[in-house]
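A single protein chain has been omitted; all remaining protein chains appear in their positions.
We call the chains A, B and C, going by the order they appear; numbering starts again at 1 in every chain.
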Amino acid sequence: MDGLPNQTLWYFEYITPELVQAEGVRRVLYEGQTKYQHVQVLETGPFGRSLVLDGKTQSSEADEWVYHEGLVQPVMVAHSDPKRVFIAGGGEGATAREVLRHQSVTEVVMVDLDKEVVDLCKEHLPNHHKGAFDDPRLTLLHEDALAYLDNTTELFDVMIIDVPDPLEGGPAYLLYTEEFYGVVKSRLGPGGMVVTQAGPAGPINVTEVFAAINKTMARVFRSVTGYRTYIPSFGTTWGFAMGATEDAPDLTLLAPDEVDRRIAARITSELAYYDGVTHQGLMGLPKYIRQAIADETRVITKANPIYAI
Amino acid sequence: MDGLPNQTLWYFEYITPELVQAEGVRRVLYEGQTKYQHVQVLETGPFGRSLVLDGKTQSSEADEWVYHEGLVQPVMVAHSDPKRVFIAGGGEGATAREVLRHQSVTEVVMVDLDKEVVDLCKEHLPNHHKGAFDDPRLTLLHEDALAYLDNTTELFDVMIIDVPDPLEGGPAYLLYTEEFYGVVKSRLGPGGMVVTQAGPAGPINVTEVFAAINKTMARVFRSVTGYRTYIPSFGTTWGFAMGATEDAPDLTLLAPDEVDRRIAARITSELAYYDGVTHQGLMGLPKYIRQAIADETRVITKANPIYAI
Amino acid sequence: MDGLPNQTLWYFEYITPELVQAEGVRRVLYEGQTKYQHVQVLETGPFGRSLVLDGKTQSSEADEWVYHEGLVQPVMVAHSDPKRVFIAGGGEGATAREVLRHQSVTEVVMVDLDKEVVDLCKEHLPNHHKGAFDDPRLTLLHEDALAYLDNTTELFDVMIIDVPDPLEGGPAYLLYTEEFYGVVKSRLGPGGMVVTQAGPAGPINVTEVFAAINKTMARVFRSVTGYRTYIPSFGTTWGFAMGATEDAPDLTLLAPDEVDRRIAARITSELAYYDGVTHQGLMGLPKYIRQAIADETRVITKANPIYAI
Partner (left out) sequence: MDGLPNQTLWYFEYITPELVQAEGVRRVLYEGQTKYQHVQVLETGPFGRSLVLDGKTQSSEADEWVYHEGLVQPVMVAHSDPKRVFIAGGGEGATAREVLRHQSVTEVVMVDLDKEVVDLCKEHLPNHHKGAFDDPRLTLLHEDALAYLDNTTELFDVMIIDVPDPLEGGPAYLLYTEEFYGVVKSRLGPGGMVVTQAGPAGPINVTEVFAAINKTMARVFRSVTGYRTYIPSFGTTWGFAMGATEDAPDLTLLAPDEVDRRIAARITSELAYYDGVTHQGLMGLPKYIRQAIADETRVITKANPIYAI
C-alpha cells in the first residue's frame, strides 16, 4: 500500500488542450476564489509547494529558484547600480527576496493587486519568501500596477513585471501591452531596465505569447533581449524579456567573468542557479526562438490583446 | 475560465490496474495517516463528500444512502424483531443511522478500530451520520471487532460487518475469514442474522472477493444470500452477503408487499432507496453472479486469506 | 517493465465533465471519421474490444452480452410469438445475434445508417456478431431508420431501437422523440412491443435522459416499463425502456418461472446473462429511479429535443 494513497490525488495542468502535466498531490493547503482569481496552494510530489492561479502554476519550491533568479538576477546584475526597484505582482515574495539580496538596493516598491494571494503566500510558502516581507526596504501595496505607475512621479532603476500570464478574463493581460510598456519606460531612471516574465518559449509554444511580447517591447525600448530557461513545474521552457532605455547595456554582451565579478561584489549570500556560465546559457537562444521573434508581426495593444492558452 | 480550476484537481481510484475512475476534486477536507490507515476526506464534483481509506472510497454523499440502506435495511427488515444490533466498522455513522431508524432497536454496539477516522467523520461528514452518534441507544467502542466479540457474552439479533475491503496489509482482512464468521455466529441470538459488505460484484470483478466471501459464509451459516447494487462512487456494482442461523428466513423469499408493510410499521422516516420493489431488484442476481458463486471453490481462512485489489 | 507499456495508453470516457472512466488501451484497431460520426475500435485492458462512437462506448467484449441480452431478451421473451423483428442501429451485429437465437423469428430487418461502422464491426468485432450477418433471415439496410419506417407498410412483432445516445449534433437524437415513437407504434403488429436503449440510469444521472425517455414513451404506448442493468464499460448503470401496444403484456408481471420456460422452449443455445431471476432483478427498479420517472415532466419532441452529456 506504500505510496499508493498519495498518488490517488493528481493536479492536471493543461499546457495545451492536448498536453497535460499531471502531478501527484500530497496535500492541498488552500483552494479558493479571491476577488480576482482562483487560488490553489498545493504540495505536489515532484515539486513541493506550488502556487497555482487560475489553473496555472506560478512557482514551486523545487524550481522557484530557477524561475526567480532567472527573472531577477540578469537585469539586476546588468544594471550598473540598482538602488530603487519596482515589482509588479510577485505575490510569493520570492521576486522581492532576489532583489533584496543586492546590497545596493535601498527601496523596493512591490505592487500586487491581490492581497489575499499575498497573505496566503506569507502563510503557506515560507520557503519562497524567506522573510523578504519583513525587510524594511520593502513597501508592499495592493492596487493595480498600471494605476500605480500612472499616478506616481517616482523613477526606478530596475522594474520587474512578475504577473500571471495574459489569460482571457484574467487580471493581468493589460500588463503585456504596448501602452503598458510606454508607462513603464516613463518610470525608468537613467540606464534603467525592465524585465517581464514572458510566457512559454518551447518549440511548440514559443509563438503563443513570447514572440509577440518581445516584438511589442521592441516598439518601446531601445534594446530588447528575450531569454529563457526550463522550469519543470511549468511543464515547458519559460521565457523572459528585458527592455532597456537608451543608456542601458545589452544583456547578451555581458561577459561571464563580469557577471561573476558583479555577483561577488554585490551579493553576500549564495545563488543556486545564476552565475556567469548560466548567464551565457540563458542568453544563448536556440535558432528557432530567434527565428520566431524575427518572424513575429503581432503587436499587443489594449485594443488587440493576446491571450495565453 | 469558469469551472476550469476545479477540474485541475482529480482523484484517481484504481478499480483494477487498467481501470481508473477519475473524479474532479473541489476540496480536500482532510488527508493524513492514522495509526491504522491512510485517510482522505474529499469533496468531489460528481459525488460530494467522500471518505477514502487506503485509496478506496468508503462512501460518498451522492450515493451513500444506496450503500447504507442496501447494507442495513434488508437484514433489519427480514429479522422479525431486531432489538440488539452489532456493527463492526461503520465509521461514517451512517450504518448506525440506518439501524437507529428502527423503533424496535434498543441497543446498538458499534466497534470501530480507528477513533481518528470516526472523529474525522463526525467533523466532516454531517450528512452521513445525521446525528446518529448522539443517539443514547448507541455505544461506540474503539477496539478490534474480533477481540471484542471473542471477549463478550452478549448476543445480538442483527450483526453488520461494515469494514474496509480485505486489503493486503490493511486492518480488515481477518474479518472476512471462516474463523471470524464462526465467532459471529456464536454471538447471534435466536433467529439472528448477519450481513457484511462483500466487495465488488460486477461482470469483471465478481470473482475478486465476492464469490469467495459467499462460499466462506456458506460453510458457517444455514442460509447465505448474496445480493448487490450499483454504487457509482465505487465505480462498480457492490456486493453484500447475508448469513442466517437455523431459524432465520431466506432474504430472497421476502415478498415486496411484506417488505413495504414492515417498513411502514417499523420506520417513521422516509427511506430514499429501499422498499419492496427495490428488495426484489437487489435480490435478483444476474445469472453470471449466481454462476460465479456456484463455481467458487476458495474458502477464506486466517491461513489462506484473500485480498481485494 | 512488465505491463508498463500497456498502461501508457489510456482511453478517457467522460461520464460527466467531472467524472472520467479511464481504461488502459492495448491496441487501437481503428480510428477515423465516417460520414456520420467519429469511430474508434479499441482493445482495452479491462473490457476487451470496444466500439466507441463520438467518444461514447457502444459495447465491449467483456460485457456486451449483459447489454445485448438485457436489451433484446426481455421483450423477445415477453412477446407471445415474435416472428418479424425490426432493429434500428445495432451496428455491432450483436443485437441481431440475440434476436436470431429465437427459433420463432422468420425475418429481421436491421436498418443502420452508417455502413462504414457496420463494416468495421464485421471486420474487428467477430466476438460481437458471431456470424449474425450471415443469417439468411437478416436483411441489412443502410438508411435513416425514421425514413425507412415512414415509407414502409410492413408491421413488426418486436422493434428494437439500438442507436447511439441523443448527442447534440449526433445522428440519433431524433430517434428519442414523441414523433418517432408514434411512427414506431404505427409499425407494430398486434401484441407488438418496442424496446429502446435509454441512456444512463444511475443515482447521479438517471435524470439525464432516462426519465424523460420513459415519460415520452408513456404518451404513445399503453404500458411502458423502464428497467436497467449495470454495464461496467459504460461506467454506469444503463437504462432500457419497453413500450407495448394495447394487447401486449406488462414486463414486470412476467414470472421468473415463465421466463425460464419460454427460454427453454424457444432458444437452443445458452444465454450468459438473462433468465428468470435476472429478469426479476432487471425489473426491480430502485425506489429513486421510479421516483425520477414519476417526477419527470419533460416530453422529448422534435422541437424540444433532449441531449445526453
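A few comments on the model shown:
Simple rule for what comes next: a residue touches a chain if its C-beta (ideal position, glycine included) is under 8 Å from a C-beta of that chain, and two chains touch if they have at least 3 such contacts.
Predicted model, so just to flag it, every value in this text is computed and none were measured.
Across the entire complex, contacts from the unshown chain go to A, C.
Among the residues A:Gln21, A:Thr207 or A:Thr245, only A:Gln21 touches the chain that is left out of the figure. Check A:Thr95, A:Thr177, A:Asn214 or A:Thr229 against the missing chain and you find that the one touching it is A:Thr229.
Across the entire complex, the residue among A:Ala78, A:Val184, A:Leu254 or A:Met283 in touch with the chain not shown is A:Met283.
Panel shows subunit C; residues 1, 4-5, 7-14, 25-28, 31, 38, 40, 42, 52, 54-55, 167-170 of it touch the chain omitted from the view.
Mapped onto subunit A, the footprint of the missing chain covers residues 3, 6-7, 10, 12, 15-24, 44-47, 62-63, 66, 202-204, 229-230, 232, 235-237, 271-275, 277-288, 290.
Definition applied: only the chains that are shown with their structure count from here on.
Under the stated contact rule, the graph of chain-to-chain touches is a line, running from one end chain to the other without closing. Highest C-beta contact pair count among chain pairs: B-C. Summarising the inter-chain layout, the chain whose CA centre lies farthest from the centre of subunit A is C. Once the centre of each chain is set as its mean CA position, subunit B and subunit C turn out to be 32 Å apart.
If each chain is reduced to the centroid of its CA atoms, subunit A and subunit B end up 52 Å from each other.
The centroid of the Cα atoms in subunit A and the matching centroid in subunit C are 55 Å apart. Counting only residues that touch two or more partner chains, subunit A has none.
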